[in-house]
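For reference, the structure I am asking about is given below.
With one protein chain held back, the other chains of the complex are shown just where they sit.
In order of appearance the chains are A, B and C, and numbering begins at 1 in each one.
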Amino acid sequence: MKIKLGDFVLLLSPDEKTFLLRIREKRVFGTHLGGINLEDAVGKKYGEVIYSSSGKPFILLEPTLEDRVMKVRRFTQIIYPKDAAIIIFKTGLRDGMRVIECGAGSGALTIALANAVAPTGRVYAYDRDEKFLKNAKKNVEEAGLSELVEFKLREVSEGFDEEDVDVVILDLPSPWEGIPAASRAIRGGGRIASISPTYNQVERTVESLEENGFVLIETVEVLLRHIRVSTGKTRPFDRMIGHTGFLTFGRKKVTI
Amino acid sequence: MKIKLGDFVLLLSPDEKTFLLRIREKRVFGTHLGGINLEDAVGKKYGEVIYSSSGKPFILLEPTLEDRVMKVRRFTQIIYPKDAAIIIFKTGLRDGMRVIECGAGSGALTIALANAVAPTGRVYAYDRDEKFLKNAKKNVEEAGLSELVEFKLREVSEGFDEEDVDVVILDLPSPWEGIPAASRAIRGGGRIASISPTYNQVERTVESLEENGFVLIETVEVLLRHIRVSTGKTRPFDRMIGHTGFLTFGRKKVTI
Amino acid sequence: MKIKLGDFVLLLSPDEKTFLLRIREKRVFGTHLGGINLEDAVGKKYGEVIYSSSGKPFILLEPTLEDRVMKVRRFTQIIYPKDAAIIIFKTGLRDGMRVIECGAGSGALTIALANAVAPTGRVYAYDRDEKFLKNAKKNVEEAGLSELVEFKLREVSEGFDEEDVDVVILDLPSPWEGIPAASRAIRGGGRIASISPTYNQVERTVESLEENGFVLIETVEVLLRHIRVSTGKTRPFDRMIGHTGFLTFGRKKVTI
Partner (left out) sequence: MKIKLGDFVLLLSPDEKTFLLRIREKRVFGTHLGGINLEDAVGKKYGEVIYSSSGKPFILLEPTLEDRVMKVRRFTQIIYPKDAAIIIFKTGLRDGMRVIECGAGSGALTIALANAVAPTGRVYAYDRDEKFLKNAKKNVEEAGLSELVEFKLREVSEGFDEEDVDVVILDLPSPWEGIPAASRAIRGGGRIASISPTYNQVERTVESLEENGFVLIETVEVLLRHIRVSTGKTRPFDRMIGHTGFLTFGRKKVTI
């Protein structure tokens, strides 16, 4: 499968810097190691090399889900891959599922959700901010996942249009405001996930989940530590992200 | 969608214990809170309640990916959900991809991989141990993912049959023994992931990845901490898993 | 310096189990590897070996501060060495200082505090429970630190007798109940430390510290991870303590 005009590549410099770019005609991308004539990539395969104006080799990589998520154009704090990965795994998202995301922000998590439910599932991405929603839409488009996502400009207080969805994800300052509507939208046995930075939010979230018929409620935090591997001097990196958010999960009980 | 004979349910007791069971005729499942007549579940929906012989309510939940992974019948140490989640996310697995898993063990990760590449991808699950492979196969079958997985009894030294796969996952005591073959099997820009408990393995793995044409190599460890949320007395749990394994990732460069 | 009757030793078995014992006449200590005639230790030096009835070598070690703290006879949850160490370091305790400990519990932290202010400082150890206080007293005695500690049976609401102390340590379910009294007892520039397991306690503690004239307030948690070092297979241990308590510190401003 050869790279063609309009494709995205992750360009890797010799000193391991990465750039997520779309291949266009007559476009030179300037780097600290010389200009890259993007058209040079056309006809190459992923994994192959092109050269900068100063003769430095750059590798053409295929953007992964993580690259897409991390390189979105952003107006808001975006989700960390470690948190997105755990949310998708623990809610059990897979092909064909329908998921509501409330608080789409910059669309980083939206991309990950769409990827998980492809090719036949659907993401309903709500946000109250028109500018954010427009940007999220563009980011999802660039990731080639537009057909899987429906964007909705809406206040959380107005509830959701969908019924019997498999999963609801809340990324809101006050998740409890969305939980009653989420409870109505989720099918029996469906899952909810909420992400919040403070323990105070978590406490109110869990209270609201209990009041709204959720069971198997659990809260976790995920710490990712990078290891600097080098023969004879391997060690964890000096710095790490100390906190992003607490993740809370629950499953919907049917109350008759 | 109603529960029928042959379906799997995650049964949740009033004191939040869970049991992964298949619904069969004339079968009573004994619990610490009385017997459960499994046929009672037939015709119910997920999220609904059935009662034990002593009148206790048990909730019928749909098994998620995590439940499937955690409840496999096992002869070996299985992968932790936190690690499986990060591996799937960082390798960018999605519908349609082809992935080699070398060291299928009990099939826990196999289930997660099959779930990620469904409905049109494929998992090639290699193991050198016949008993393990048979058990893994049965676990994958019970998860309803058999059609996506091909099992192969093979020593790692004999290499892989596939070419141009998107991703290779190594869960081996000596990952470096599988890396040259993995390098041949992966397409340009494809990803590799390896999981190992010790620093020493990580060091040799990274050396071998560098020698075999991989770039963007990184090693991480994932720590998951559970939070005990209870209004007015929220705190992390006393105990946690301190270590499972280091995860190493790389991407295939094409050497011409 | 030779071991004599009445001394304490930390006995180390060949399989690295430890026992904190007092050397007495005609006393045999039973272990899983045979009986130890304690009198055999008399005249030996620390670091030397004695033999059990079945001929196994046991090493006579000098009990360290950590051994003393960990091996107290306990009725309550005791402080972890990692937390005691950070408390002593950050409050700057040293020879000659006077420190109030409110919530002496089993006396484990009392021993560490007395050790830090020896030989000329003083610990005022308060507790509201007579049984705890008696046990704490005995533990401090056995550590040979009695002359440095004054025990007081008292409710926190009744305040402290001392003035111008250098440091106050609070280990109470409701630390904020002790903070006004602590503020009166601490000299200008003196330090306070409080240990609590929940986020909620920490929040109220910090509020109270701010109201009572403390500055440079900070809260930390300390995670200690053990590494299993073995040539060629070094890795963190599987299990770790995930949480003990949050430590909050402040310094006393003088309000005139």
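The working rule: a contact is a pair of C-beta atoms (placed from the backbone, for glycine too) under 8 Å apart; a residue touches a chain by one contact, two chains touch by 3 or more.
Computed from a predicted model, the values in this text were never measured in an experiment.
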Contact residue for the chain not shown (choose from B:Phe89, B:Tyr199 or B:Phe249): B:Tyr199
Residues of chain A (touch criterion as defined above) contacting the omitted chain: 197-200, 221, 225-226, 232-244
Contact set of chain C toward the excluded chain (per top definition): 12, 16, 18, 45-49, 59-62, 64-67, 81-82, 84-86, 88-92, 94-96, 112, 115-116, 118-120, 187-191, 199, 202-203, 206-207, 215-227, 229, 231, 234, 246, 248, 251-254, 256
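In this section, only the chains that are shown with their structure count from here on.
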Chain A-chain B separation of Cα centroids, rounded to whole Å: 21
Length of the line joining the C-alpha centres of chain B and chain C, rounded to whole Å: 44
Distance between chain centroids, defined by C-alpha means - chain A, chain C (Å): 46
For chain B, residues contacting two or more additional chains: 199, 221, 225-226, 234
